[in-house]
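The other protein chains are all here in position, but one chain of the complex has been omitted.
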Amino acid sequence: MARSISYREALNEALAQEMERDPSVIVMGEDNAGGAGAPGESDAWGGVLGVTKGLHPRFPGRVLDTPISESAFIGAAIGAATRGLRPVAELMFIDFMGVCFDQIFNQAAKFRYMFGGKAVTPVVIRAMYGAGLRAAAQHSQAMYPAFTAVPGLKVVLPSSPYEAKGLMIQAIRDDDPVIFCEHKAMYDVVGEVPAESYTIPFGEAGIVREGEDVTVVALGRMVSVASDAAAELAASGVDCEVIDPRTTSPLDAGTILESVARTGRLVVVDEASPRCGMAADIAALVAREEFGALRAPIGAVTPPHTPVPFSPALEDLYMPDAGRVVAAVKSAVDWKP
Amino acid sequence: MARSISYREALNEALAQEMERDPSVIVMGEDNAGGAGAPGESDAWGGVLGVTKGLHPRFPGRVLDTPISESAFIGAAIGAATRGLRPVAELMFIDFMGVCFDQIFNQAAKFRYMFGGKAVTPVVIRAMYGAGLRAAAQHSQAMYPAFTAVPGLKVVLPSSPYEAKGLMIQAIRDDDPVIFCEHKAMYDVVGEVPAESYTIPFGEAGIVREGEDVTVVALGRMVSVASDAAAELAASGVDCEVIDPRTTSPLDAGTILESVARTGRLVVVDEASPRCGMAADIAALVAREEFGALRAPIGAVTPPHTPVPFSPALEDLYMPDAGRVVAAVKSAVDWKP
Amino acid sequence: MTDTLRTPRAPREHGLDGPALLDAYRTMRTIRDFEERLHEEFATGDIPGFVHLYAGEEASATGVCAHLDDGRDVIASTHRGHGHCIAKHVDVKSMMAEIYGRTTGACHGKGGSMHIADLSKGMLGANGIVGGGPPLICGAALAAKVRGDGGVGVAFFGDGGSNQGTTLESLNLASVWQLPAVFVAENNGYAEATSAEWSVGGGSIAARAAAFGMPGVSVDGFDFFAVHEAAGAAIDRARAGGGPTLIEVRLTRYYGHFEGDQQKYRADEVRHARAELDCVKRFRQQVAGTLADAQLDAIDAQVARLIDEAVSEARAAPLPTGADLETDVYISYL
Partner (left out) sequence: MTDTLRTPRAPREHGLDGPALLDAYRTMRTIRDFEERLHEEFATGDIPGFVHLYAGEEASATGVCAHLDDGRDVIASTHRGHGHCIAKHVDVKSMMAEIYGRTTGACHGKGGSMHIADLSKGMLGANGIVGGGPPLICGAALAAKVRGDGGVGVAFFGDGGSNQGTTLESLNLASVWQLPAVFVAENNGYAEATSAEWSVGGGSIAARAAAFGMPGVSVDGFDFFAVHEAAGAAIDRARAGGGPTLIEVRLTRYYGHFEGDQQKYRADEVRHARAELDCVKRFRQQVAGTLADAQLDAIDAQVARLIDEAVSEARAAPLPTGADLETDVYISYL
């Protein structure tokens, strides 16, 4: 697998390969077909993210533009899924969930349970999340904890181009509704990606780095931040195990607990707001299930409880960085009862 | 304070007293004025919850019915708040947040920060939450963790008629946006409530029962469940401290940590879904800040990761009850490393 | 709202033969009896949760669904969903059992009145969220269009639901995508206790169609044939690729918003509708020349028995147990 492509290209390739393989896969979203209805607009954009570029001419009638009506078209993707299609709908910024959350958490997520096990809703909702592009408070959030909390949804956070492709193909083939969270600062990140189709199963964490002293669980873009910190810590003799859960729902509790059972220390690195977020969720899991192994307080590296600030000077302080991870790991290692 | 009234009456009295005191307080929601526009409808209902009953005739022009357009009227309450009114808007069931969440978390919550500290948005959004009335998956949820996660919002969960009145008056006078969560199974609960106006400050937990062996933090309706469990446990010699945080944001971390520092054990009892919920949030706080005092795994008593089932036979199993709290406390007490 | 004729007029050329008319009557009668019986059963205290009755509105669900296939056509309903379910051929006994929270229920007791569904019949669910259905129906219609199977999607919603942004967006999306969809606004004059005359800006739901570039019509919902005709035209057009339609059906609910609502705010109106406008009575008058009373009475008797059995079987059916609590959240998880 010598070939390297970007996170954006990996997603585009996953979509194209699945559309090729399965005629029930359709794609929709604002400008996903590149603007519609006016001359010369076909494929002008491939979504604002460029992820769907090139699909419209290749799969006529299966890549749809939408009006700016997220409730209607996300709901339509869900409704179509109940009728045998496998729609991949782009919400664009995950921050826009506020205008269509009902269709996701009260409809798609609950059909199977409410209807006594008789509904199948294989919809994928793609959305970009995260800070770092100076996009300010309404375009930079990491809202996945709100989705993770909802029984019936699966939530995916790919941390590299390789993960992006394999998890997207899994998401499309999965029969449950999936929220697929792409980090907006990673679209141009390049990495090795097999050309052929492959899947990465949900609920299986990746062990990014093995280590014996401290377990560091990091999500999405924070995986590379944690890896940088681990490299720095290795130089000063602290051996971190870095775990990427890949999906927050289902969460691979086994891998995390087994690691903490060995290391006795846990630091969670997450880009979501600190309250009721993934850092809390994973800390609680470990404090409940692996308390006996713990030798230090559970560290959390998250942004503060504030909206995402615009000014680069503030946003850089807002985002967790390797320095803060190093400090948290060190304080776990140095902790004395 | 010998007078006893219901949770519903306590809320109604709080609204009436504040409307009397401050002409900028207005009330709105579906059927809040009792149905509008047709003869004989005035005050026919006082909202589906009956909480606003009687206010419409008493405060002409200040109690408004709305169409079923939650984004528009919750947004209107927020917009009016930025212009000096103190609107109390009823979302009815908190489950309906999905059709108007944007106005709450991207608008109201962020104005002050995004606008550099220059906005004041004293809006109160009332909503009923919780299971137990066989209202099924879309009318029984405990969505407050999703609000607690949002920087800029305050979140209130009154656990008794006394709390309901004092916290509501505080919510109305508070200058920040407040999400006020009323448990639908508590409206008819009766308790002692002073007739005069009073406030209960946000971020100050109530200590419902003092104890030395285990700290039990319980929220909203779970406070009475935890109290029942504590009484039962006392009979078998286990002395619980029961803490009611009253507000999840701000959260009174001090009271919780101080208690765990004494007891060394924590069980959190919460009605929200288990993932990324308050049970996780409070467990993480303690595992980070008071690890040294902990002598047992942190217990959580929550519903399972499922939608709320309709059938009474299932809903009763879904809801945390005193029996499960007793078991969790006992396993904390009995835990051996 | 009550500008309808007091004396039955002959239905226009409706092209319905005897069996079709009997079918329509059976559906309306079944809905009526189901709801009237629920009203009694609710009073016993044995029915859990919230129940919203459709009695009085039978001609709407029946007139629309008479045109639909179980296989390729899909409907989405509301909190007031029993009538739509019955008209779309959801098994009546499974509905009753569901309302009683039993394992024999359409949803294994997990859904209840507000969430009865049967996807195998193209019934995408009652819905607890006002405005929840129309977006979903855009999707069902889209699936039919992508597959080219001639299927249509029909979204039912109320006058209150016509003010929900999700509904309004869906009208636009269906128009823009030229979907084979029909939007049926059942205007019964109230959303809870709030009057539609007040809440529907502009006063006409049907007129909103034009705002989104689709035809809109308003029909008398006490008249099965009027609904049937309007729905037939809309559904035919949708099947033929002619895009969506909005139909406003003017009617009345006989009971309160939900069981428990005394609805003192509209007692006179209900008395009048029951006495003068009732769609079932009127249907009998309208078909008097075509069908014999005995045929209709026989259906009445069959339906009465069905509902009796449905209640007694539901009451006797098992409740779900702990083993059911955590199943069917996902198809596969961990």
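Per-chain numbering from 1; labels A, B and C assigned in written order.
Note that a residue touches a chain if its C-beta (ideal position, glycine included) is under 8 Å from a C-beta of that chain, and two chains touch if they have at least 3 such contacts.
Keep in mind that what you see is a predicted model, and the values were worked out from it rather than measured.
*Asks:* Could you tell me which displayed chains border the chain that was left out of the figure?
*Replies:* Result for the missing chain's touching partners among shown chains: A, B, C.
*Asks:* Which candidate, B:V48, B:A81 or B:A149, sits in contact with the chain we can't see?
*Replies:* Residue touching the chain left out of view: B:A81.
*Asks:* Looking at the whole complex, which of B:K154, B:R265 or B:R288 touches the chain that is not displayed?
*Replies:* Touches the omitted chain: B:K154.
*Asks:* Where the complex has a chain not shown, which of B:Q17, B:N32, B:T52 or B:S71 is the residue touching it?
*Replies:* B:S71
*Asks:* Please output the residues of subunit A touching the missing chain, sorted low to high.
*Replies:* Residues in contact with the chain left out: 30-31, 34-38, 40-41, 44-45, 48, 65, 67-72, 95-96, 98-99, 133-139, 304-307, 309-314, 317-318.
*Asks:* Residue by residue, what part of subunit C touches the chain that was omitted?
*Replies:* Touching the missing chain: residues 163-169, 171-176, 198-203, 207-208, 210-214.
*Asks:* What is the set of subunit B residues that contact the non-displayed chain in the whole complex?
*Replies:* Those residues of subunit B that touch the unshown chain are 26, 61-62, 64, 66-67, 69, 71-85, 87, 102-103, 106-107, 111-120, 151-152, 154, 174-176, 203, 250, 252.
Keep in mind that, in the parts below, only the chains that are shown with their structure count from here on.
*Asks:* Look at all chain centres (mean of CA atoms) and spot the one farthest from the centre of subunit A.
*Replies:* C
*Asks:* Between subunit A and subunit B, what is the gap in Å from one C-alpha centre to the other?
*Replies:* Here subunit A and subunit B have centroids separated by 30 Å.
*Asks:* What's the distance between the Cα centroids of subunit B and subunit C, rounded to whole Å?
*Replies:* 36
*Asks:* So how far apart, in whole Å, are subunit A and subunit C when each is placed at the average of its C-alpha atoms?
*Replies:* 40
*Asks:* Where in subunit C do residues touch two or more of the other chains?
*Replies:* Correct list: 107, 109-111, 115, 127-129, 165-166, 329.
*Asks:* List, in ascending order, every residue of subunit B touching at least 2 other chains.
*Replies:* Correct list: 71, 95-96, 98-99, 136-138, 304-307, 309-310.
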